[in-house]
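The structure under discussion is supplied below as structure tokens; questions concerning it will follow.
Every protein chain but one is kept in place in this view of the complex.
Note that the chains take the letters A, B and C in the order they are written out, and that residue 1 is the start of every chain.
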Amino acid sequence: MVVILKNNVKQEEIQGLIAHLTGLGVEVHPIIGNTQSILGLVGDTSKLDPSMIQSHRIVEKVMYVQEPFKKANKVFHPENSVISVKDHLIGGKALSVMAGPCSVESYEQVLEIAKSIKASGAGVLRGGAFKPRTSPYSFQGMGSEGLEILKQVRKETGLPIVTELMSLEWLDKFVEDVDIIQIGARNMSNFDLLKEVGKSKTPILLKRGMSSTIEEFLMSAEYIMSEGNENVILCERGIRTFETYTRNTLDLSIVPAIKKLSHLPIIVDPSHAAGMWWMVEPLAKAAIAAGADGLMIEVHNDPANAKCDGQQSIKPAKFDALMTKLKKIAEVEEREI
Amino acid sequence: MVVILKNNVKQEEIQGLIAHLTGLGVEVHPIIGNTQSILGLVGDTSKLDPSMIQSHRIVEKVMYVQEPFKKANKVFHPENSVISVKDHLIGGKALSVMAGPCSVESYEQVLEIAKSIKASGAGVLRGGAFKPRTSPYSFQGMGSEGLEILKQVRKETGLPIVTELMSLEWLDKFVEDVDIIQIGARNMSNFDLLKEVGKSKTPILLKRGMSSTIEEFLMSAEYIMSEGNENVILCERGIRTFETYTRNTLDLSIVPAIKKLSHLPIIVDPSHAAGMWWMVEPLAKAAIAAGADGLMIEVHNDPANAKCDGQQSIKPAKFDALMTKLKKIAEVEEREI
Amino acid sequence: MVVILKNNVKQEEIQGLIAHLTGLGVEVHPIIGNTQSILGLVGDTSKLDPSMIQSHRIVEKVMYVQEPFKKANKVFHPENSVISVKDHLIGGKALSVMAGPCSVESYEQVLEIAKSIKASGAGVLRGGAFKPRTSPYSFQGMGSEGLEILKQVRKETGLPIVTELMSLEWLDKFVEDVDIIQIGARNMSNFDLLKEVGKSKTPILLKRGMSSTIEEFLMSAEYIMSEGNENVILCERGIRTFETYTRNTLDLSIVPAIKKLSHLPIIVDPSHAAGMWWMVEPLAKAAIAAGADGLMIEVHNDPANAKCDGQQSIKPAKFDALMTKLKKIAEVEEREI
Partner (left out) sequence: MVVILKNNVKQEEIQGLIAHLTGLGVEVHPIIGNTQSILGLVGDTSKLDPSMIQSHRIVEKVMYVQEPFKKANKVFHPENSVISVKDHLIGGKALSVMAGPCSVESYEQVLEIAKSIKASGAGVLRGGAFKPRTSPYSFQGMGSEGLEILKQVRKETGLPIVTELMSLEWLDKFVEDVDIIQIGARNMSNFDLLKEVGKSKTPILLKRGMSSTIEEFLMSAEYIMSEGNENVILCERGIRTFETYTRNTLDLSIVPAIKKLSHLPIIVDPSHAAGMWWMVEPLAKAAIAAGADGLMIEVHNDPANAKCDGQQSIKPAKFDALMTKLKKIAEVEEREI
């Protein structure tokens, strides 16, 4: 950590600050200039709260040198993590493709889609039972009934299931019933929820918040991991920018960035990013070419009558054709589906 | 609502869509062009889910004409709402100033600050007992002990208290103990939390999410109101942009926008917006000049040793001087503090 | 175009506006609701200025149905355009790779790099003679001397050259000397410059502005095309967002978007987007997988001593290895390099 001091600060004030910082357990290396001085802090600075240092009136600003996350940090865990969901692996050589409808609508719907995506090579079934909707007047999901449908379809197809948890009150049920618990973009900074799912051992699919930096995203993973659950799968799903043509702007730079900064696997959701079904194919291929560990794709057998987000869902036949293309890109990347 | 159709769509497909939309309870007025056609929908379109319409493959895009919020909408409630917190009013002629430390640290600290801000004219005491922090290794607040301190200080000073609720598990206690429940920026789209606080009657201070549009902000208010609690106070606290000099970019345009769109009161938090204590005064004055109904300001007796966000807190003497200036701006606006 | 009127507007005011709009040469279809009315405009609305309509006090807002660009629009030109630069084609089955140093530093440097990238399969040599730099104290490029170097290297290698034009005063020289004139991101809305290059026949590489929407980007292409020069190559190079880990956020969604909206070719510059050399490979591969028509890549023989942007340049050997991988991705896309 580097602490930049204000111009023309008195020597004794600097000494006071140095003493204070030393007391917090770090080594302080001062560089005293004619008008401006800086302090270099060496040691375990991840426990220091930069805002506390910044609140000293002689401090101009505080800059991180080391990343503030530890358990998610590649420096301390150079091998890439591979997360096991039954016999499905995420983060290894094989890519993980999670597919299914935006929301669970009926047993027949989910079963039909599940059989189809499985035949095309998907490894995990996605489907929302509890849906976060912008409007309180929109369909909010089937709730626990939806969860039961997912469980039945899992039994029938053998596909593990991933579905979104929106509230602590359902946590125990999710831990019991679900293979991967999804924390949605809107709850990426719901720290109480992160801590609680961190106490379970269930793999967590953590989606990037719409205005979350890469560092904040990894800090949210750190919240989960610091409670003991290191089975975190990151998921890029687009960020909010000034561009309005797409619903969100898919940020594929995050894929190499995460590969450099962290050992956690990262997958990409092209359906939510663009919000338009015809963009799913090019963005899915691009994600794999950029090095992503997998994809999450919305597939619906009847998008025009979907209860939510039909405009971004592709049909099973289109998904099947996409998988064929993805396999070829995966090969170039020396990976497989 | 206006539905734009794709180019060169067949007549029978258009007729099918019109029949479908009419079945949803709205009048459909088609405008058929040579290459492109549009459908104008008249009636109560707030119940229509635009994504469902958009998922029809002949639809290019769907545009709202009327705002999707109803209970928060000025059209259906032309008089400005005034929220009562005991005998303190928010949204009336008098401005509401909420002040206090970022986090509750001790009884003595909060009491000293509370007495001071009350003497300067503040009407509500703020203070965090549960703190949302980016890092799991930072101070997370005193929790229920902090809540007890706030209650004691309220008893001593008579100031109503506002503090942030982060999790459903504390809701009952908050409803019993707190005068205004704050929903923080990070939870603005935590819809389950919004629905639950909507079932209480306690006034809710809803902060704008960092990447929330004005419309989404009002839809979150709508979530609370649709459950029966119409005592919602909106709070602008800065949005996330490319500018890194300030922590967030305070968006004061939201003040006249809310005054036009909604009857709910709106206050401004200049401390969190800029993240720097010396910006609090100019931004606070600007907020009042723009027509805000009040302010939320961080005041700390010893910012350099604050347990959080000391760099954005002002000292009681500075707060007192600021209040004097604010009173003059309020007068120009024909309001009072 | 759809014109949304304010609530409770008088009938005669609506009739006045309809007469006014009809006078501008479009058909007006009114949909009169109980409280709110809308006007659907049919015909060639590209000549209407929406801000002029919006300035009527009874108008709430104006929404486009058709895109405001014409010559760049795929609707009026369904075949993809292929731009010829001597015998190098851009926008056809073969991908176009433009490579070279950020800035021209010496004849030897450019020649060495040019020979190397040509051997690896690049089709165009890039190199800045005039450099737009944030600081007036940074190296501003070699100017006309740099241009001469590029010409000599072209003579030696046969590679066509692309370089940035920053000012009208150099236009004639560029038209004479350069194979592709680059308009940089900072000048994307320098409309006078766009109009003037539009009067030449030289192919124009137009880079997307840092805060430009896809529509504005196409409108800038339209500026050039409306003057007669239809040889426009679009180039995505990252947009400005809140994310600070990368210098810009590469927006690959623009590739399928442009393919849908326009007939113009689009290439991607991963070097400027991320601003870090180790991100060039994954982003270059992703761009091709997303369907881009080519790439612009910074290659330097000695990045540590480059006079600008060395941190985002890759070395010739790395470029060669990248080209091998790109060829495989291109094959999957049924394209070639």
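Methods note: a residue touches a chain if its C-beta (ideal position, glycine included) is under 8 Å from a C-beta of that chain, and two chains touch if they have at least 3 such contacts.
Values in this document were obtained by computation on a predicted structure and should not be read as measured data.
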Thinking of the whole complex, not just what is shown, which of C:Ile31, C:Ile233 or C:Cys308 touches the missing chain?
-> C:Cys308
Which residue from A:Ala19, A:Val65 or A:Ala317 sits in contact with the chain not drawn here?
-> A:Val65
Touching the unshown chain, chain C contributes residues 46-47, 49, 51-52, 54-57, 68, 132-139, 166-169, 186-187, 189-193, 195, 209-211, 216, 219, 222-223, 226-227, 240, 303-311, 313
Contacts of chain B with the missing chain: which residues?
-> 211, 213-215, 239, 241-246, 249-253, 255-257, 260, 273-274, 278-279, 282-283, 285-291, 325, 328-329, 332
In terms of residues, what is the contact footprint of the unshown chain on chain A?
-> 2, 4, 7, 29, 31, 33-36, 38, 40, 42, 63, 65-66, 75, 240-242, 244
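Quick note on the criterion: only the chains that are shown with their structure count from here on.
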Does the chain A and chain B pair touch with the same residues on each side or with different residues, judged by whether over half of the numbers are shared?
-> same
Determine the centre-to-centre distance between chain B and chain C, using the mean Cα coordinates as centres, and give it in whole Å.
-> 39
From the C-alpha centre of chain A to that of chain C, how far is it in Å?
-> 31
Of all residues in chain A, the ones touching two or more other chains = 211
